[in-house]
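Of the protein chains in this complex, all but one are displayed in their positions.
This part shows subunit A:
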Amino acid sequence: MAAAAFERRVLRRAAEHHYLRVRLELPDGGARPNAAQFKQLVVTALRELHGEVGAALPVDVLTYEEKSLSAILRVISSGLVKLWSALTLLGFYQNRRCAFRVLQVKPYISVSTCVIWQQ
């Protein structure tokens, strides 16, 4: 058998994107936003805190569950702090009180163990 090559690379802070698992809390029990409205809410939060430049930050809503109002967001690594701070300071959705709960922030989109251990 020919000698197989072995190679090892260690990448530090190399992830281009970060992934946030978030949940929107709407305690009043009214109509739930759909995926597009959810994305618009995220853009609004960025605009309120960081202005038009912040609102232009490319954020992807990878998954969205309307029933639990939880989503996985993808943002470039340099925009993580802006997005997270904007979500934290958002307080209203269509004049209804709301809050974003950031459950996990990861550089790799792996499965959340919060989801796994719901037994």
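Criterion: a residue touches a chain if its C-beta (ideal position, glycine included) is under 8 Å from a C-beta of that chain, and two chains touch if they have at least 3 such contacts; residues count from 1.
Following the convention adopted for this analysis, contacts and distances are computed from a predicted model.
*Asks:* Looking at what's absent rather than what's present, what does UniProt name the missing chain, "DNA-directed RNA polymerase III subunit RPC9", "Ribonuclease P/MRP subunit p40", "Septin" or "Ubiquitin-like protein ATG12"?
*Replies:* The chain we cannot see is recorded in UniProt as "Ribonuclease P/MRP subunit p40".
*Asks:* With the missing chain put back, one of A:Leu26, A:Ala55 or A:Ile109 would touch it. Which one?
*Replies:* A:Ile109
*Asks:* Applying the definition given at the start, please give the residues of subunit A touching the unseen chain.
*Replies:* Interface residues of subunit A facing the absent chain: 1, 4-19, 35-36, 39, 58, 60-64, 72, 74, 77-82, 84-85, 88-89, 99-111, 113-114, 116-117.
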